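Below you'll find the structure, written out as structure tokens, and then a few comments.
A single protein chain has been omitted from the complex, and every remaining protein chain is retained in its original position.
In order of appearance the chains are A and B, and numbering begins at 1 in each one.
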Amino acid sequence: MDNTLPIEFTVNGRRQAIRVAPHHTLLDVLRDDLGLTGTKECCLVGECGACTVMVDGRIVDSCLMLAVEADGAEIKTVEGLAEGAKLTPLQQAFLDKGAVQCGFCTPGQLMAAHALLAENPHPDIGEIQEGLAGNLCRCGCYYQITEAILAAAEEGVR
Amino acid sequence: MQTFAYQRPVTLAEAVALLDASGSDARVMAGGTDLIIRLRDGSAQPKVVIDVKRIAEMCPGVRERDGLVTIGAMTVMADLASNELIRRHFEALAEAAAVVGSVQIRNRATIAGNICNASPAADTAPSLLVYGAVVVAEGPGGTRRIPIDDFFVRSGVTTLARGELVVAIELPVPTHRRVAVHLRRTRRRGHDLASVTLCCVIDDTGTTRLSYGSVGPRPVLTTDESGVLADPAAPEAAKAAIFERMFAGASPSKRSMRAGPEYRLAMLRVLGSRAVRTLVERMAAEWPAEA
Partner (left out) sequence: MSTSFIGTSPNRVGGIDRVNGLQEYVADIRLPNVLEAKLVTVDCARARIISIDASAAMQVPGVCLVMTAADLPQPMPRFGPQNEDRPVIAVGETKFHGDPVAIVAAETKDAAAEGARLVRVEYEELPPVFTVAAALDPAAPLVQDPSLRGNDPLASTNVLHEHRVGWGDVDAAHADLVVENSYSFPMVTHFAIEPHAFMAAPDGDGIAIWSSIQHPNWLQKIMAKLLGLPLAKVRVFAPDPGGGFGGKQHTKYEPLVAFAALKTGRPVRLILTLDETFQAVRRASCEILVRTGLNTDGKIVFQDIKADYLIGAYTDIADRVVGKGSYPGAGPYNVPAVRILARSILSHTVPSTAFRGFGNPQINWAVESNLDEGARALGMDRLEIRLRNLARKGDAFIPFDTPADGHWDQAVRRAAELIGWGKPLAPGRGRGIAVGIKSGPTTGLSQSTVRLLADGSVVVFAGTSDMGQGARTVLAQIAAEELGAPLGSVTVVMGDTAVVPYDQQTSASRSTVLMGNSVLAACRSVQAQIRTMAARLHGVDESQISVDRGVVRMPGRNLTILEILKPGLGRLGGEVIGNGEGRKEAEPGHPLGGAPAFFEFNCTAVEAEVDTETGDTTIVKHVTVSDVGKAINPLQVRMQDEGAAIQGLGHTLMEHYIFDEKGRIRNLGAIDYRIPTSMDLPLEIHSETIENADGPGPYGAKGMSEGALLCVAAAVAGAVREATGVFIRDLPLTPERVWRALNERDGR
């Protein structure tokens, strides 16, 4: 018995029309059905932010969203940040400031940083820490991530 | 998680009928930030999940009309926290909404979901209680308006009847000047479930309304009309006596992992004192004594 439902959404600018199981999360579908493995799976309870993506311009934990809920939405994942091979200033700042160690939390951090700068182009340190409080980094890159975001903000571009 | 039938009604009537027909076989999904965790850990195993986010009557938004501010059930925490009307008239609710989880959670978690989940630690509950919120519910029997203090029963349980959905929350626009603050205790500064929540509002008649949560099966609302707490000159002993009465309703769990009962009770008193102290200072600053 096929329990799947048809949904249509846009992921990184590309329209997708697929069938998904109702109980599969957006995270499951992005990784397993669409092969976009940049978004990571970790805590599955909306605490760690490794699964952060943008849905209609807002960051969410994709592990806490059913894929069916994304019907009609515009999704952006880490793979959709760069323009082809050209990294965004934010991504470059992450590299330049040492904001990447093991890299597993990095996609989520980038999405949260991207969203923060979209809403608040010149955040202060407190606003950055609050804006990214939902993204855990066990390697402890927090200070460098903050510096990267400040540097990207200074450049005035996202 | 196990699979289920997913329904996404677009009208209220459809949703109510569906919910009424399914009874306990269905779970309502708003933001999903609580439900999906339960679906995954098996503590919820519905046959049907009813996604109510597209129902027009429940849509997100904050409107003011005829002395009432109405919050659409699907309004998310992030929008409550930044909404101009909420910040102006119900600042403690905005403060509470701003600390629910992380940005990611606040972009999804709804006010209706927060109260219907009925966790004793629900962050919006204390402020809704002190502000005298009314829950607007629609069900097979029509519309009901439930004062928020009559809404919570105990952890996970509300007075919603079978087939009923929360469509909006109404808050009376204040007729007095008032100051309010929302405080909570957590295990770390980063986002956390609260071990104690507390909201306090004092108006210019000196009436203090104080609500607290996570120290018992449901959030508790208390009121003091003596004016003692609002009085900067009142002796500590007098205030302590009032706090004692207010906090008598606290019965924190002995089994909680987040904090032990003695600590919770002590923190209740600390937060209560701090809240009142903060508000008394703000009153003095914001409302200079009339000449």
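In the analysis below, a contact is a pair of C-beta atoms (placed from the backbone, for glycine too) under 8 Å apart; a residue touches a chain by one contact, two chains touch by 3 or more.
Treat the numbers as computed from the prediction; the structure is a model and nothing was measured.
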| item | value |
| --- | --- |
| Hidden-chain contact residue, picked from the options B:Leu12, B:Ala234 or B:Val270 | B:Val270 |
| Contact with the hidden chain (one of A:Ala50, A:Met65, A:Leu117 or A:Ala153) | A:Ala50 |
| Residue, one of A:Ile18, A:Cys42 or A:Leu150, that touches the chain absent here | A:Cys42 |
| Hidden-chain contact residue, picked from the options A:Leu5, A:Val29, A:Val78 or A:Leu117 | A:Val78 |
| Interface residues of chain A (partner: the chain not displayed) | 21, 23, 28, 31-32, 36-45, 47-48, 50, 77-79, 81-82, 87, 91, 94-96, 98, 100-107, 110, 128-130, 132-146 |
| Contact footprint on chain B, counting only the chain that is left out | 2-3, 185, 187-193, 257-260, 263, 266-267, 270, 274 |
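Just so we're on the same page, only the chains that are shown with their structure count from here on.
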| item | value |
| --- | --- |
| In the complex with chain A, residue positions of chain B that touch it | 1-6, 8, 29, 32-33, 36-37, 39-40, 49, 51, 53, 78, 101-105, 107-108, 190-191 |
| Chain A - residues contacting chain B, complex | 3, 5, 21-23, 25, 44-47, 49, 52, 58-61, 63-66, 68-69, 112, 115-116, 130-135 |
